[in-house]
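Note that this complex is displayed minus one protein chain, with the remaining chains in position.
Labels for the chains are A, B, C and D, by order of writing; each one numbers its residues from 1.
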Amino acid sequence: MNSTVLSTETTAIANENKAEKVKITLVEFNETEYDEQVFTDINECVKHTKKNTIKWINIDGIRDIDMIERIGKLFTIHPLTLEDILNTIQRPKFEDYEHYVVAIMKMLYYNNGLQSEQLSILLFENNTVISFQEEHKCNVLDTIRTNIRQGKGRIRKFGADYLAYSLIDAVVDCYFGVLEKIDDDIELLEEELVGDPDKQTLTRLHHMKRQMIFLRKAVWPLRELINNIERSETKLIKQSTTIYLRDVLDHTIRIIDTVESFRDLLSSMMDVYLSSTNNKMNEVMKVLTIITTLFVPLTFIVGVYGMNFDYMPELHSHWGYFGVWGVMIIIFIVLLIYFKRRKWL
Amino acid sequence: MNSTVLSTETTAIANENKAEKVKITLVEFNETEYDEQVFTDINECVKHTKKNTIKWINIDGIRDIDMIERIGKLFTIHPLTLEDILNTIQRPKFEDYEHYVVAIMKMLYYNNGLQSEQLSILLFENNTVISFQEEHKCNVLDTIRTNIRQGKGRIRKFGADYLAYSLIDAVVDCYFGVLEKIDDDIELLEEELVGDPDKQTLTRLHHMKRQMIFLRKAVWPLRELINNIERSETKLIKQSTTIYLRDVLDHTIRIIDTVESFRDLLSSMMDVYLSSTNNKMNEVMKVLTIITTLFVPLTFIVGVYGMNFDYMPELHSHWGYFGVWGVMIIIFIVLLIYFKRRKWL
Amino acid sequence: MNSTVLSTETTAIANENKAEKVKITLVEFNETEYDEQVFTDINECVKHTKKNTIKWINIDGIRDIDMIERIGKLFTIHPLTLEDILNTIQRPKFEDYEHYVVAIMKMLYYNNGLQSEQLSILLFENNTVISFQEEHKCNVLDTIRTNIRQGKGRIRKFGADYLAYSLIDAVVDCYFGVLEKIDDDIELLEEELVGDPDKQTLTRLHHMKRQMIFLRKAVWPLRELINNIERSETKLIKQSTTIYLRDVLDHTIRIIDTVESFRDLLSSMMDVYLSSTNNKMNEVMKVLTIITTLFVPLTFIVGVYGMNFDYMPELHSHWGYFGVWGVMIIIFIVLLIYFKRRKWL
Amino acid sequence: MNSTVLSTETTAIANENKAEKVKITLVEFNETEYDEQVFTDINECVKHTKKNTIKWINIDGIRDIDMIERIGKLFTIHPLTLEDILNTIQRPKFEDYEHYVVAIMKMLYYNNGLQSEQLSILLFENNTVISFQEEHKCNVLDTIRTNIRQGKGRIRKFGADYLAYSLIDAVVDCYFGVLEKIDDDIELLEEELVGDPDKQTLTRLHHMKRQMIFLRKAVWPLRELINNIERSETKLIKQSTTIYLRDVLDHTIRIIDTVESFRDLLSSMMDVYLSSTNNKMNEVMKVLTIITTLFVPLTFIVGVYGMNFDYMPELHSHWGYFGVWGVMIIIFIVLLIYFKRRKWL
Partner (left out) sequence: MNSTVLSTETTAIANENKAEKVKITLVEFNETEYDEQVFTDINECVKHTKKNTIKWINIDGIRDIDMIERIGKLFTIHPLTLEDILNTIQRPKFEDYEHYVVAIMKMLYYNNGLQSEQLSILLFENNTVISFQEEHKCNVLDTIRTNIRQGKGRIRKFGADYLAYSLIDAVVDCYFGVLEKIDDDIELLEEELVGDPDKQTLTRLHHMKRQMIFLRKAVWPLRELINNIERSETKLIKQSTTIYLRDVLDHTIRIIDTVESFRDLLSSMMDVYLSSTNNKMNEVMKVLTIITTLFVPLTFIVGVYGMNFDYMPELHSHWGYFGVWGVMIIIFIVLLIYFKRRKWL
């Protein structure tokens, strides 16, 4: 059994040292132009940027610490921010430094169980957004890139802060997919509960609860994060973008509400499981009692006439045997009627 | 089994594309005049509006996205508001834009289970209220139209903000109907619990809990919504109307209190169900034990005299058989007295 | 079974139309004078008021809507206030209008179950207090009238706001009586639990929980109500009276604390009930097991010697029969010792 | 069974009238002087006070209402304060009047169950502290008197406000003693749970929970009380004393934390008890099943050869009897192995 609750926490910094190749994607655009290039070195990348465009530099993979540090120097990022970007067991948070703001979030996806990947979004003064993606497992960002390329929606007309908002929005939206998956699982489990619950149902229920505990830990800080963005007095985020943030906030609150509903539901389902087990036992009990009650008195009666006393008048009566059968059948029927009345049958 | 908790969430935007005919109802009135017209096109509708009247445009059906977008342009509605109107899995909310305010709510009704329909209410500067109703399943708004036509109550004397309040009030009031229906269901369930609970009772209990979880999710944001209206600094809502909003707020708090009471009650009922099941098992247990305890010793005794030993003096005694019967009857009576004392009978 | 939780809510406005006779009691007093008169018409009543006195007009019965509306016009009461007075499923609340303040409360009393009656208290500028009592079932107000008549306490020396405070204080105080009654009931139930709990105990426990849920719903708004009075900036309530309100607030907090304690206690009692049922089952189980364990092996032995094999040497031994008895008695004793060790006996 | 939860509330004002002798202890001190005198009349006491000293007047017993009222007049105490002092079912509170402040607290002690006694502390302008002790059962105050006499600690050097603080501190400290007693009880109970829980354990668990509910009701207001002192703008308490109050506040928070921990612990223990009962039943169940499973088939076999058919070939075989024994022993051993595998033995 895998420890879902802490999984993101314990597998963390361990393999930091393994220097992986980092993939740097530069997307530049304004209302009329669009350009997309891939680099492996940050200096190369910075050289190629043009004026009068919104620049989005996405870094896939955060294991090459040297590179990250060079990026840090190039953009004068505070060492604590760099530590937060590298430390993937980070709690989601928003921080406001003088010349940039940073939001660190978890992208959730469902792939043989709940998985999470860290995305750090930095918004700089000169219309630049830098995003660090832990590994390239969750392809949420690709959709945004396609949107920009095709000039769909508002994204090409607005500034870098709207781009940053779009990234946050995309991350929050992928939570809904996870919730729908869980909703399906819960429904399946409910059908199992009503149908024929067994030991596996219990294990599955517990597993769902575990996931809910994990989800909750991931979801609650999100609300705080977006609240903090709204309340922050940074000049990097324009008033017109704040209105969109309010919308994301609404989404996070809806996610939280849903997670809480799931928790309540699972709690109720555990009760149902327990009651259901009791009901089953009750039924087994009844069968046992019926059998015992029906046959034990009869067995006693036949035992009586199996005794070897010299003088037992009934034994010698011609109709004795059939008389006993008659008595036994009457007892049997009376008991059956009794059970019917008690609603045991 | 239908997923009540998420039902409103998963059946959402899916069929957006299916262009349905939209029905536009224009109601114009002031203290002396009243006019009601039905259109299928918004431009037609706007042409027909008169001066010096309060205008209420109700749109039934939100699937014709083109129409909605044209309305949006005509009244310069923010794109986010339009998205919120179209997205029926929206969390209830109030937002304050410069030249209009918008409240998005859920109308609840009971029709083979809890159902909900979205109503968006927009209040504009020029004495205009636009309402978007998801589908025309809940006929709450008709009552208001009748009231206006007949000039009942305060509605003809007050402005557009009072009309908007009336819509909100009507939506909140229909929650009480739902609560009464649930109250009846709970009472029926309680009688079942006290009487003869079976497996169906458990399923029904769980189903009620599910509904309560759904209701809770629908009801809590309502309070926040009305709080936000009160606290907003919009000039569209006059001081004199705020006093009525305070009243609606009181109603929502009462609804929340009642939902919480129901939750507590259902929780207690689950406990009662579990205890009740245990009590039943206990009773079955007792019957089993009584039968076993009464007959097993007797069966042993008759077994003794069924043995085939050559030398068993009792067998040859003339009164042996009747003596054994006597002993058995005494044991039987002693055990019965014992059970009476233990209050098992 | 009566639905206590909603009872006050569903039996509400129904019989509004039935015009009952309304009884109007006018009490006028100052430090030296005292006068008490009964009217059936409000105009008559108002004509008889004197100058320089504190006037308390109490209306018993709120079904005569015409009368209530005339009172409303006479004292220029806001229509919403009138609605609140008439609507007896109102949530307790305090509201501050320009020339008067209004507090709507529930009087609780215990009469074959928890009952409640609505009392609305209006304090006007010209030293006038009007109180509307739903029906005259709860005689709390009589005590205050007696106090005024006899000039006991501070009530004759202080203004109309102190009179209003006295009414509120009287209502809050009658909650303590209800709590004491419930405390007694809980104690009885606890004795039952420790003694011999049966199915009735469970029903009673659930019934108590129901009452607690109802009480809670009635009590929590009380605190808010008095808080609101304290925080309101009305000039109708003097500084010197605020100190007394602080005292009532303390009382309501104590009531809330006690209700919460009762809830906790009942929760613990439900656990005890469940455990107690289990314990009982355990005991029944033990008896069953002891009987089975004692007699089943013996029955087997006697069965052995009931077999009809031609060649069974023991059968022909002279001491066979007594030997078998000996063996069986030894087994019996050994098992008894075994049970003693296991503490089953 | 005594009702611990409400005991302090219901035995309250009842015997107010029984005039007991009141004992008045006057302690006067400054850095150099110390004097202690006992009076029975308050006027006598006031006459004997000296200038330039801190005066602490302690009144033991609050049943002599006349005396209390005379004290009230002498020191111009607000009638509500006097009521609070006399009403021993008061919720702990702090109030700030113009020329004095008053703190009313509960002293807790453990004497055949949790007991409480009310202490009211009044701090006046002219370096005077008056304390009213309900009955003289709890001797916490004696320790302070001893400290003053011996000039230990800071108490002689600081003002009357420090003396008042010392009284509050002493009351709070005596809660720790109670908590330790309860901790011991819980530990004993836990050992019982792990060892051999019986019906008494359940009753004791419930009793502990009751005490915890009572304690909680007593402890929570304490925090608020001290918070209120700190936040009050009275000039009677110097800045230098506030720092000590912060310390008492810390203590009360620690007490609250501990009470909450105990509650959680008891909750867990109730679960353990329930599980433990189930485990026991399980074991009994197993024994029953083993016995039944071992002997019922064997009894069937011996029954077969007890049948009286004319033609039963096995009966006449010379080795039939021993063969049957062999078969039965084999079945017995096979079943034993089966149970071992199922871990029932």
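Points worth noting:
One rule holds in what follows: a contact is a pair of C-beta atoms (placed from the backbone, for glycine too) under 8 Å apart; a residue touches a chain by one contact, two chains touch by 3 or more.
Nothing here was measured: the structure is a model prediction, and the numbers come from that model.
The chain omitted from view is touched by exactly one of D:304, D:327 or D:345, namely D:304. The chain omitted from view is touched by exactly one of A:174, A:243, A:256 or A:298, namely A:298. Remark: the residues of subunit A touching the chain excluded from display are 1, 3, 5-6, 9-10, 78-80, 84, 89-91, 93, 95, 196, 199, 202-203, 205-206, 209-210, 213-214, 216-217, 220, 270, 273-274, 277-278, 280-281, 284-285, 287-288, 291-292, 295-296, 298-299, 302-303, 305-308, 312, 314-316, 318, 320-321, 324. Residues of subunit D in contact with the chain left out of this view: 154, 179-180, 183, 186-187, 190-191, 194, 243-244, 246-247, 250, 253-254, 257-258, 261-262, 264-265, 268-269, 271-272, 274-276, 278-279, 281-282, 285-286, 288-289, 292-293, 296-297, 299-300, 303-304, 306-312, 343-344.
In this text, only the chains that are shown with their structure count from here on.
The copies subunit B and subunit D differ by a rotation of 145 degrees on their C-alpha atoms, rounded to the nearest 5. Counting every residue number used by either copy at the subunit A-subunit B contact, under half are found in both chains. Counting partner chains per residue, subunit B shows two or more touched chains at residues 274, 278, 281, 285, 288, 292, 296, 299, 303, 306-308, 312.
Taken chain by chain, the contacts run in an open path, each chain touching the next and the two ends left apart.
Across the whole structure, chains are in contact as follows: A-B, B-C, C-D.
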